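Take a look at the structure below.
Removed: one protein chain of the complex. Kept in place: all other protein chains.
So that you can tell them apart, the chains are marked A, B and C in the order they are listed, and the count of residues begins at 1 in each.
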Amino acid sequence: MIKAGIIGATGYAGGELVRILACRRDVEIVWYGSRSYIDQRYADIYRNMFRIVDAKCLDDNIEELAGQADVIFTATPQGFCASVMNEEILSKTKVIDLSADFRIKDVGTYEKWYGIKHGSPQFIEEAVYGLCEVNREKIKNARLTANPGCYTTCSILTAYPLAKEGIIDMRSLIIDAKSGASGAGRGAKTPNLFCEINENMKAYGVAAHRHTPEIEEQLGYASGEETVINFTPHLVPMNRGILVTEYAALKKKVTSEEIKGIYDKYYKEETFIRVMEEGVYPETKWVEGSNYVDIGFKIDTRTNRIIMMGAIDNLVKGAAGQAVQNMNLMFGLAEDEGLKLIPVFP
Amino acid sequence: MIKAGIIGATGYAGGELVRILACRRDVEIVWYGSRSYIDQRYADIYRNMFRIVDAKCLDDNIEELAGQADVIFTATPQGFCASVMNEEILSKTKVIDLSADFRIKDVGTYEKWYGIKHGSPQFIEEAVYGLCEVNREKIKNARLTANPGCYTTCSILTAYPLAKEGIIDMRSLIIDAKSGASGAGRGAKTPNLFCEINENMKAYGVAAHRHTPEIEEQLGYASGEETVINFTPHLVPMNRGILVTEYAALKKKVTSEEIKGIYDKYYKEETFIRVMEEGVYPETKWVEGSNYVDIGFKIDTRTNRIIMMGAIDNLVKGAAGQAVQNMNLMFGLAEDEGLKLIPVFP
Amino acid sequence: MIKAGIIGATGYAGGELVRILACRRDVEIVWYGSRSYIDQRYADIYRNMFRIVDAKCLDDNIEELAGQADVIFTATPQGFCASVMNEEILSKTKVIDLSADFRIKDVGTYEKWYGIKHGSPQFIEEAVYGLCEVNREKIKNARLTANPGCYTTCSILTAYPLAKEGIIDMRSLIIDAKSGASGAGRGAKTPNLFCEINENMKAYGVAAHRHTPEIEEQLGYASGEETVINFTPHLVPMNRGILVTEYAALKKKVTSEEIKGIYDKYYKEETFIRVMEEGVYPETKWVEGSNYVDIGFKIDTRTNRIIMMGAIDNLVKGAAGQAVQNMNLMFGLAEDEGLKLIPVFP
Partner (left out) sequence: MIKAGIIGATGYAGGELVRILACRRDVEIVWYGSRSYIDQRYADIYRNMFRIVDAKCLDDNIEELAGQADVIFTATPQGFCASVMNEEILSKTKVIDLSADFRIKDVGTYEKWYGIKHGSPQFIEEAVYGLCEVNREKIKNARLTANPGCYTTCSILTAYPLAKEGIIDMRSLIIDAKSGASGAGRGAKTPNLFCEINENMKAYGVAAHRHTPEIEEQLGYASGEETVINFTPHLVPMNRGILVTEYAALKKKVTSEEIKGIYDKYYKEETFIRVMEEGVYPETKWVEGSNYVDIGFKIDTRTNRIIMMGAIDNLVKGAAGQAVQNMNLMFGLAEDEGLKLIPVFP
């Protein structure tokens, strides 16, 4: 039995972790951390969990939790995990951080884009970037895993094989991303109100979104080239789902079959990546509630560009599902344990 | 291994059956019947099933299917199941009919409300009304189970204990029901278009909806009284979920504790019925994707009425989930096998 | 030129007032009161007003405003208007209060349902209940008009003719109401977040909603009978729109034609009330953005009840539109001046 603790259990990503882990017979959640709801019953906050979870919310004392849990998930605001991390915690337990604190290797880049000082830079090198399909072997031995961001998971995996194989010009890459509202979190802010988001669409964080350097770093590793991209997120009136549309110049003439072949080379054996047949483009609804990444593409000979499209459920593959996938790897379990979630339609 | 066939596999209820059954290791779907999509790959119709279901759609030849399947689910328009049913089929296989054909015991009532002639009235008496929490023992021995309607499941279970115990006046009962759009099915009709339903709300079938006699019959059995109700369905812009608000005159003074006690008497041991604590009212989102029925109530001493509220996912407990619950009972399995679905939020 | 001031101009009802009044050539808004946004440009809060409104937000100093404005609209929380009202204000300007402060004639009832002490009960008698179609003549001479609530406007007008003519039993009346989310206001609260409301439905304020006594009082006047009702509001995932479904026992046998005749007797000449033809039931989308009330009905001979349905846009006829209709009456203008708004579809 794996004992798991969650800090930030009442955010949307935390709630999704609970949903996924509550199905497991080999995992017990021993700590529902939520500073805002201490001593309140978890099922009073998320009533979908009525009669499923009996526990009350606890504080975010990670030191104490480290003594009780085999793995800690931190689904907390940027800066929290770095500010509390220390060797003692890591010597007692594994940590999967769903925040951005340990995703970026260059601490200067982190501090510039996030506007905060990193609280424990000494652990950045050790931390493994938890994009399972790319870093699988490293994750297996990690004590501290940096769970990738939602936009980044989708953006990177959609372009990864073509970047890796040198097919696309890494300075031409433009990522136009669209997300449902759960990505904005559960904070009670006016822009997140139903009437402000419903029947509305907008870009935000233009040329300034914090997921940009994370994507650039990872695709830079893949391609071996300096990667500077445009990344533009948009807010769309739906609960779940991220769709990315990526544009890149082709370095040479390729056919659809060759592109499909490259995707298959990397993803054919992947449980959670489904490369669509030609002419089929991913829709967020086809992955909703599941850990899948659906990928499609189209070559445009008129412009010599390729358009790549990827879709995920931002709370599953973009957060809690991938965190559990990382946990499975870190504990030597089947990678899809507890993640055989079939997409819900409609 | 139970071999299951589905006729009407590409409707929304049929699709949900596939989603639920595809998780099972003890069930194999041997027939994806869909007259509209014969020979097309099922996963081309429902791309959420890409790489999960490989089969192609077949026709609706129930005779042939009966020879191959241990159980047949008919998720078909009214009249189909009755028109094809015969002793030979029932001698070879069990049938769970998700249409209304065998729900109503009085064939005249059926023919009046549905406006069609019943094709095999000789099986009506044998058919068991598959409301598991009420007819559990009968279902276990059924060959032919009539899976209840979505509105009716929610309407009946919400009032059942109070009807049974003679607490409410059965001629005062008014059921105001609200449903998401998946209840209207997947037919390509103008009123079902996104732009017609989105940002809109309406009543329909006022004093004429076909689920009315089904509710009256079952609550009549429960109460032992003639039950004549008002039932008004409304269409609400969301995919899934039914909420019923039921009003009834109290026959005598009762306290909230007494009412809670009555609900608990009937439902405390029920896996799929969650009676809310006082002051908590069900929300459809708290049951979405699951087989739960959530029930709450409020006594209004000013009017001497009780307001009962119930919520279900219309495609799960209101259709496919309950059908599988019936299958489990009919095959002597644990009633919640394959149905431990945790509600998805948000 | 009528000089108008709005206190509470950045709430949804206040914003709608601005939208409607900004079209007028005979009205000038001289005061955009918004305590939360003082000194900020109004168009920075509501960017739909960019290049339409240039003014900045001011505080809520109604005394000063009274010296500048011919009419003041208070779109403020309960208690505010009563707490600041005085004879001097009313001697200088007309007031249309969109809050509940002056709607209920019995101050005890007000204080019980709203849980606050009334700040200026001496003006309650003078205040005119601003339901234009019912109190038109009184409104013309009012200094202080209590603009009706959104649910109440729709609930009362839907039943009014039948109550007035003694057709329905006023103790049997049950009103099941459904509203879009803008009725909950623009406060940044977790339950109003997009992800909490979207794809969800719930009842709230069951047997306790504050619009109940307002409806009872007005329908009591109409019927001359003590009126005690059940009123249950529901929240539905859409921005605008209220639909009420009302159930009442018929006191005598009547035909559809007779009922239609009664509605026509009261509403035929009304600009803003559209009584539907038989068999047609109102939909909120058909009135969206307009000042219309659409009404339909169905007699159910099985239960001897009539089901009445009414639809409005809660921000127009349920708030700002009706407030402007009241202003028109109070200033001797054409009642529909600036209100010839055609419903927007889709």
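Just so we're on the same page, a contact is a pair of C-beta atoms (placed from the backbone, for glycine too) under 8 Å apart; a residue touches a chain by one contact, two chains touch by 3 or more.
Small disclaimer: the values here were computed from a predicted structure and weren't measured.
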{"item": "Among A:E133, A:E165, A:E196 or A:E214, the residue in touch with the chain that has been omitted", "value": "A:E196"}
{"item": "Selected residue (touches chain absent from view) among C:D60, C:D97, C:E199 or C:E217", "value": "C:E199"}
{"item": "Chain not shown: contacting residue from C:C23, C:I38 or C:A334", "value": "C:C23"}
{"item": "Residue ranges of chain C at the interface with the undisplayed chain", "value": "12, 15, 19, 22-23, 46-52, 182, 199, 239-240, 274, 276, 280, 283, 285-290, 294, 340, 342-346"}
{"item": "In chain A, positions touching the absent partner", "value": "171, 174, 176, 178, 180, 195-196, 198-204, 206-207, 228-230, 232, 234, 236-241, 243, 245, 247, 281-285, 288, 298-300, 302-303, 305, 307, 309, 311, 346"}
{"item": "Touching residues on chain B - with respect to the absent chain", "value": "12, 181-182, 186, 188-190, 192-199, 237-239"}
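The criterion applied here is as follows: only the chains that are shown with their structure count from here on.
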{"item": "Numbering shared by both copies at the chain C-chain A contact, with half separating same from different", "value": "same"}
{"item": "Mean-CA-position distance for chain B and chain A (Å)", "value": "37"}
{"item": "CA centroid of chain B to CA centroid of chain C, Å", "value": "38"}
{"item": "Computed distance of Cα centres, chain C from chain A, in Å", "value": "46"}
{"item": "Multi-chain contact residues (two or more partners), chain A", "value": "12, 182, 199, 239"}
